[in-house]
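A short worksheet on the structure shown next.
Only one protein chain is missing from this complex, and each of the others stays in its spot.
After this line comes chain A, so read on.
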Amino acid sequence: MPHFPGPVALLSATILTLVTACSGAVRQPTGQAGGRVVFATDKEPECFDTQVSQSDISGVLMRNVFDSLVSRGQDGEFKPWLASKWSLSADELTYTFTLREGVKFSDGTPFDAAAVKANYDRIVAPATKSKYAAGLLGPYAGTTVIDPLTVAVRFTRPFASFLTAASTSYLGIRSPKAIAADLCAGSPAQQVGTGPFLFASYTRGQQVVLTRNPSYNSAPATAAHTGPANLSELVFRFVAEDTVRVGSVTSGQADIADRVPPNQVGTLKNNATVQLTSSNTPGLGYQYFLNTQSPLFADRRVRLAVQQAFDVDRAVKAVYFGEYERAWSPLSPATEAYDASLVNSFKYDPAAAAVLLDQAGYTGRDAQGFRTKAGRRLTATLLYVPLYTPEDRRTLDQALQGDLKKVGIELKLVPMEAAAYEPVRNAGEYDVIAFAWGGSNPDLLRTMFDSKNFFDAGGNNACRFTDRAVDDWLAAAAASTDPVARKDLYGKAQRRIIDEGVSLPTAVSERQLAVRSAITGLTFDANGWPLFYDVERS
């Protein structure tokens, strides 16, 4: 940690000595055994209990403290972690795990089958108020301890996503001794796992310090080494401002900057002391959902007109400075079962869009040049919450607005307060809304497009899409453990979603990180999240 002179010393110092005292102090100490790495990230966890919290940053941070039963590399393959092997019963309802021997939690409690049961049972207990992990366990029926190193996890129906869920840090295993009702606080006594780092301290609004677990012996098979972590200390520093995060790394006050905005990528490429590394974010990238139950977009021709009138290539290139690819599917390419055959499956064609609008009956024009039908202007509303809509997305919205205007569609961008937005959204009183949703499991499509998953039912079917075939494909895919069948079913669903013009994908977003040259070994998991276990400082 950079040490800055104390107040007393500085008060008595002249400006000149203050300047010299500080200028040496802001550089990192180097050559220490193991070393320390400062990771500057934009968000701060609201709750450190990943079995309760749904936030990404809690997952990324606590990944260093909690191990999971299985690991999943960027290739999507499952590898051993706290479980050395596992099997699925013939009826596909029970997963039986053989656990690794000799693993201990950092409070000395041995890791065993009872610990797995205590954790999973805690996650689904209503008193835990889990906001995400309980959902990941899906049709969980219970866990049975067969012997100290064998545990069976049962479900009420086949649940093919379970291994994916089990590999995430939301289903990370904490010490049963440290299990209590409320474990959100950033306190070392509450956050006890088997992981490569120990939770040392938390300063709200500033940073979390993790220190190496010297007796770590349960590295995942996806990692590059075994035994304790390479770093002696890992600091997560919470710096919301993009410029400050990047500046901290270029000036050596931090080692890795998370989420470098596309507009700063260009300047960093010319910086010799900093390398850029990126991971593709799986899940649903920022996309427009056209409400199929709105009077306007109930007509497929109007939806397809919007699809062909939007010059996605140009918009994405302008907004992201040419750093991001454009998207073709509701799923991003890093997601399992992404259908690459959708690339170039439709094109920007305002003339074709105009024909479709003519066919739909919008043949008139008003004084402002917008199309009309029976004297009424062709107007669509896009609701958004400014607070949750970053600048880049607002610019995309404006690009869409501009392109639609060219074919005679008026798109109104309507800002709303979060609290007022929710009920309006749940009631489906909009033509278009847009958002992104991360996650490596294509089962996400079910919460987004299944007819049973409207907002008021707890899902995110923003298109209010009711397509029986899509429902059936997604249900069959979720129940299937055959990767080929899953890919085929999810592919069909993606194609139908694009063919129907209900989702309008924009860019393939990447998580860009700026890493100082002395730092090596940064890797990413299946979610595209940074992993620190193999990181070292040279």
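Heads up, the rule we're going with is that a contact is a pair of C-beta atoms (placed from the backbone, for glycine too) under 8 Å apart; a residue touches a chain by one contact, two chains touch by 3 or more; residues count from 1.
The criterion applied here is as follows: contacts and distances are computed from a predicted model.
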Listed names "C-type cytochrome biogenesis protein CcsB", "Ubiquinone biosynthesis protein UbiU", "ABC transporter permease" or "FAD dependent oxidoreductase domain-containing protein", matching UniProt entry of the absent chain: "ABC transporter permease"
Contacting the left-out chain in the complete assembly, out of A:108, A:266, A:423 or A:483: A:423
Absent-chain contact - pick from A:79, A:131, A:259 or A:405: A:131
Options A:77, A:147 or A:182, residue touching the unrepresented chain: A:182
Touch criterion as defined above, residue of A:156, A:243, A:293 or A:345 at the omitted chain: A:243
Missing-partner contacts on chain A, residue numbers: 2, 4-7, 10-11, 18-19, 22-23, 25-27, 40, 46-47, 49, 52, 54-55, 124, 126-132, 134-136, 182, 184-185, 203-207, 237-241, 243-244, 247-248, 250-251, 253, 387-388, 417-420, 422-423, 437, 447, 458
